[in-house]
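A single protein chain has been omitted; all remaining protein chains appear in their positions.
Up next, subunit A:
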Amino acid sequence: MSTEVTKSPAAAPPGGGPAGGGRGGNVLQLLAGNLRGNMRQYGMLIALGLIVALFAIWTDGQLLLPRNVSNLVLQNGYVLILAIGMMLVIIAGHIDLSVGSMTAFVGAFAAVLTVQHGVPWPITLVLCLIAGAIGGAAQGFFIAYLGIPSFIVTLAGMLIFRGFTEILLQGQTLGPFPNGLQKMGNGFLPEVGPHTNYHNITLLLGLVLIVFAVLQEVRDRRRQREFSLDVVPLNLFLLKLVSIVAAILVLTLLLASYKGAPILLLVLGALVVGYGYVMRNAVFGRHIYAIGGNLPAAKLSGVKDKKVTFLVFMNMGALAALAGLAIAARLNAASPKAGLNYELEAIASSFIGGASMSGGVGTVLGAIIGGLVLGVLNNGMNLLSVGTDWQQVIKGFALLAAVGFDVWNKRRSGS
């Protein structure tokens, strides 16, 4: 395989002035820079791989049984949903402590609507998302426009929404939910077609996904050429393609050999792709990074910081509502104690996945990786029958180790 480096003709300088700066060796620098910049994320990806491998060995392969992989997704789906929203909040330089209570509140709201008033589940779904968005927006208003610190506003929110949950449920557990809603927490894709040993639709979906991912990568590469930008050498590009395809294939086969893809996984997948795209490519996403990275500079660049902050919290509320529905649906009941400490899991996921206390840094994928690290730890220790007492201790140390490694790494590289 030949290595190719596209050299571009010098682009027309917009401002004039002395042109200069060679381009040779840029590709390697580009890669090195990319690697360095995402050290935490790559590090955590490797750590995740190690944790999976270790638990796979300790549990004699139980961890990677199709049934267990399916369970892992269903057990951790809602924390991952929360982690996505939390990542945005933390990048913007804030924190949201209210999401655990918010999930409980929305679960209760859904139960009251469907169980007590017989509202059809699709309408319930929409109403719940709106309720969550309003709750988030209310907090966002105090934070963005009145300038009350997010820690305090959402601490209040944590108490308020927990209180409302108990008021709605009057201390009782409400259930069961209609079928449609249950599917969201527990359901799998329906099966059609001839009987194979695999779940047909899931396989098909996996194939579509692979084709889509490959096309996207190829298109991206072509566009870079169009703009006469340096591209990654072909062999590295192929390596990347093969890794993506392999990852999707393995997951697809695992899920397809059990009951198929959980609906929650599809929802989650859509969220990861969607939010990943927004954070990377949308003006809104860029503005979140800008206000978290340097608020005064962002203001002086014309970024509408208050509006962005407000929307970030509104979004968090909506995602918390979605997670709340998923939890309630999975347990098939709304309980006053639902979602306890979930805000802490979401926050821990974000920090393990590369967020910074001071804001401005982090990715959606990072939040997912962080969430999976915690999820696999949970699941693996459950399989090994480790008690919840020790589970908490170990998860605590995992968080400390992940962030400690990052701090150490930064100090070492002197940045």
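Here is the rule we use: contacts are C-beta pairs under 8 Å (C-beta built on N, C-alpha and C of every residue); 3 or more make two chains touch, one makes a residue touch a chain; residues count from 1.
Methods note: contacts and distances are computed from a predicted model.
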item: Listed names "ATP-binding cassette domain-containing protein", "NADH-quinone oxidoreductase subunit F", "Potassium-transporting ATPase KdpC subunit" or "Choline dehydrogenase-like flavoprotein", with the criterion being the UniProt name of the chain not displayed; value: "ATP-binding cassette domain-containing protein"
item: Of A:62, A:200 or A:224, the residue in touch with the unshown chain; value: A:224
item: Touching the absent chain when the full complex is considered, from A:294, A:332, A:391 or A:409; value: A:294
item: Which residue of A:56, A:134 or A:361 touches the chain not shown here; value: A:361
item: Residues of subunit A (touch criterion as defined above) contacting the omitted chain; value: 10-21, 26, 29-30, 33-34, 37, 223-224, 226-229, 277, 280-284, 286-287, 289-290, 293-294, 296-304, 360-361, 415
